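Heads up, one of the protein chains got dropped from this complex, but the rest are sitting where they should.
Labels run A and B following the written order; every chain starts at residue 1.
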Amino acid sequence: MILVGVWYVAALSACALAALAAVLGPARGRPALVGTITVGAGALAAVAGVAAMGGGGWQAWLPEVLPLAGVRLAIDPLSGVFIAVTGAVTSCAALYGVGYAKDGHGPAGRVTQAAVPLFVASMLLVPAAASVSTLLLTWELMAITSLLLVLAEHRRRAAVGEAALWYAVMTHLGLVAILSGLFAFAASAGGESFAQLRAAELSPAMRSAVFVATFVGFASKAGIVPLHVWLPRAHPEAPSHVSALMSAAMVNLGCYGILRVGLDLLGGGPAWWWLLVLAAGAVSALYGILHAVVAADLKRLLAYSTTENMGLVLIGLGAAGFFATAGFDALAGVALTAALLHVVNHAAFKTVLFLAAGSVLRATGTRDLDALGGLRTRMPYTTGLFAVGALCASALPPGNAFISEWLLLQSLIQSGSVSGLAGVVLMPLAVAVIALSAGLAVATFVKAFGVGFLARPRSPAAGAARESPPAMVGGMALAAGCCLALALAPVLIVPALTRPVLAVVAGTGVSARDLILAGGAGAISPTLIAAALVLAVGAVLALTRAVMVRRSRRVARLWDCGAGPMSARMEYTATSFAEPLQRVFDDVLAPENDVDVTPARESAYLVRRVAFHARVPDRIERRLYDPLLAVADDVGIRARRLANGSVHRYLAFGFCVLTGALVVLAVIE
Amino acid sequence: MAGVVLQVVLVGLGSPLLVGVMRQVRARLEGRAGAGIWQPWRDLRKLMRRQPITPAGTGWMFRAAPLLLPGTALVVASVVPLVTTASPLDGVADLFAVTALLTLGSVALALAGLDTGTAFGGMGASREVTVLALVEPTILLSVFALSVPAGSTNLGDIVTAAAEHPLSLISPVSLLAAVALVIVSIAETGRIPVDNPATHLELTMIHEAMTLEYAGLDLALIEWASAMRLSLLLGLLAGLFAPWGIATAGAGPLALLVAAVVIALKVTVLGGLLAASEVFMAKLRLFRIPELLAGSFLMALLAVAASYFLA
Partner (left out) sequence: MSLLRKIRKTGRVAEPAPERTLEDLPAAAQLRGSVQIRHVDAGSCNGCEVEIASAFGPVYDGERYGARLVASPRHADALLVTGPVTRNMASALRRTFEAVPEPRLVVALGDCARDCGVFAGAYGVAGAVRDVVPVDLEVPGCPPEPQVIIEALRRMTGR
């Protein structure tokens, strides 16, 4: 039990040491030094998390660290899951970062190098926070450090600044929501430690207000539609190992917050809370994957896929909360296990994918799938590892996401008798969303892998790509190894999630373990699927060897219909690949096509140039945020007139506000 | 165990015959004599002896697809309740797993199509994946609707439950799911009106366009796998909606033999009906196909909703 604390404190200390080394250490070898220590920190955190999942708890109360409130930390099995995931992602990303920082890619400066371990430390602290002030403090620390990292390459690309601005605003609006919710909670509960919050008796209206406010805040961190707009901007612009940390570890903490506040601190609630969560998850899953399928920017595609996967996790959380409030604890247990398993699985494959995307970016200088291709021969390791990640992400066996989505569907199958009218209407829709997002995820990752890595290079940069240094390949391989382990041996992982699930719902009876382990009725065995697949492919290979008469294969030129050799411009691109799907969903996606015809000066009938632009804008950004921003701009410009530099006027403002406040006070009293 | 071996052998050897039967039915309805039901086997026998070609610039994905496609089909053949519901691979005999395995095969072929880097390969892959992205959800949904009454997605359980309660087969859930599954099975196997397996025109192709670069043994494997997928989907339909005559665990050799004959008959009849209905239809324009698939998706969704209401 004390062991968890030892590992955890060791991990935090290692983070601090890494930050210190970044600030004080020599510029030469700084990335290697910092990276190595951070790898260790991640490993320690992973061990601490796994130990906590096994039932070890740890608590600390440090009154002197923070005036007035003090820092209160507590690790329970649920925190353990998120600490373990963050730790494992950190190890992979930090190892990768060592190679990434070489020859001018990735952040090598003092501040950015120090920000990585601090970011990791804050992500390790958030799930361990056990009081409102500690949670908010660590949450803000996480926001600031990640913001610094998003800004790391702002000198190179103008888009970075804009992305960081979006991120800063959205994350702080989220913070405001969480802050107001939790402060109201703490004020009504009469104390701010989580133990006091759990024991508090609140009015139903207050509870709902707290839940909705915190849900909005945490959902914005998890990239849930319509609060996702920062995600497809910030993740592509951040250095790739930071993208991996953000996309695989940080967004999870949004789910953690919903789970902690909704199910643990508030102890469940009316069914509509969870149907709200489920609906938000369903919309995000669908919206995210639809944008992923048409995205031509590899990292943007992955960012939208994060929104999709967090949506799936929220569907699981919503179902779990819904079942728990309806009193079906066993089902709630299965749904929550599925959600947590999906968090773990998503973290594993998204780490691989973002790291591999960074490897491609480093080798070719572009994230544009339309300019990639043919990396298979020049970057064999990156290609192979991306293939593993893509297989997992497309929810096909023998990948790992297949298992968690399967488990999620299992929990929903049993829900027919549970749900009442709201459930009868919403649950089939949730199932439809999961099914549709699974289908579109296949298309997305066939596109990402097939167009990005197979075929022939579509640009000279892609043709001249070189494989990444061993440290980067090592980081990716580590993450891919986690994917494979999760995919082939969920038998080991799922039981480990029992305690975290029991920490928030009293799920007993049919456990997820029985469903995954072979043996029980309706059980599935991912290991057996993989084994059968290997065996069958082996059998086919043996069969072909047996019947093959001509063993030699002939190499021939591609069939070009007898015309001359085909150029790379004749290949299908990511845009053209996704065009049919874009057409199918054009009512939702609302793609924009512009044709600019520039006539010659002599005559309008002689065309000098025709330019065609096709893009798929984020409709929510267009319809919801752009008008808001316009209004804010407008208000700002009008408000400027109030401030004309006259001291007298400012004094008058002060006087008016004071008088107004006194009047209000008098009326209220 | 014996039942499963029988089943795999039956699918492996019988599915080219099914294709032959379907072509023959079609030929007769068109007033032609037809090449006979053994023609697909003659084609395969010849292709196996011919030289495979590796087009310049293709890589491991191109080589792997002809192995993965029949591989997934064989795994599915060993778990789908055609002859027997008792598969030793019970942990694989799950409807979601079966759907996902069939999808995995299609994905392998689509990636191989992209790997060639030809315009037609990319076009075929793009179309195949578009159809797949709409077909997979529909299959998952119909499967889900069928699983709700049984409370399990295990194939053996579903078929056993349906055989014990034959009245459940004419419930709206079952009927809606059946229609949806028939439509997506047609789409998945590339039959008219979604795709025309006999087309020579590249621009109208879906499935064929991805295989344009394959020759000899590779092509034989792909055609064999396509035939197996067709008979597996028809077999699955027969098993789910007419679950009689399938041997259960512990059945004797005679029962297995009877079950094999019964399933062969059921699949042949289904295949004949499918081929006959193709004569009456024209291929849909490519961008009308999503409408058809969206219709089937909606029907599957209705089936799920109905299953909740009736639960």
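Note that a residue touches a chain if its C-beta (ideal position, glycine included) is under 8 Å from a C-beta of that chain, and two chains touch if they have at least 3 such contacts.
From a predicted model like this one, the values you see are computed outputs, not experimental measurements.
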Options B:Leu114, B:Ala215 or B:Leu230, residue touching the unrepresented chain: B:Ala215
Contact partner of the left-out chain, one of B:Val21, B:Ile37 or B:Met205: B:Met205
Hidden-chain contact residue, picked from the options B:Ile53, B:Val107, B:Ala125 or B:Val262: B:Ile53
Missing-chain contacts mapped onto chain B: 27-36, 39, 42-43, 45-46, 49-53, 199-202, 205, 208, 211-216, 219, 279-280
Positions on chain A where the hidden chain makes contact: 554, 556-557, 559-563
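Quick note on the criterion: only the chains that are shown with their structure count from here on.
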Gap in Å, rounded to a whole number, between the CA centres of chain B and chain A: 35
Contact footprint of chain A on chain B as seen in their complex: 48-61, 67-68, 70-72, 74-75, 78, 89-92, 94, 96-97, 100-101, 103-104, 107, 110-111, 114-119, 121-123, 125-127, 129-130, 132-138, 140-141, 144, 147-148, 151-154, 157, 212-213, 216-217, 221, 286-287, 290, 294, 297, 301, 304-305, 307-309, 311
List of chain A residues in touch with chain B within their complex: 293, 373-374, 376-377, 394-397, 402, 406, 409-410, 412-414, 416-417, 419, 423-425, 427-429, 431-432, 434-436, 438-440, 442-443, 446-447, 449-451, 454-456, 518, 521-525, 527-529, 532-533, 536-537, 539-541, 544, 547-550, 552-560, 566, 568, 570-572, 576-581, 583-584
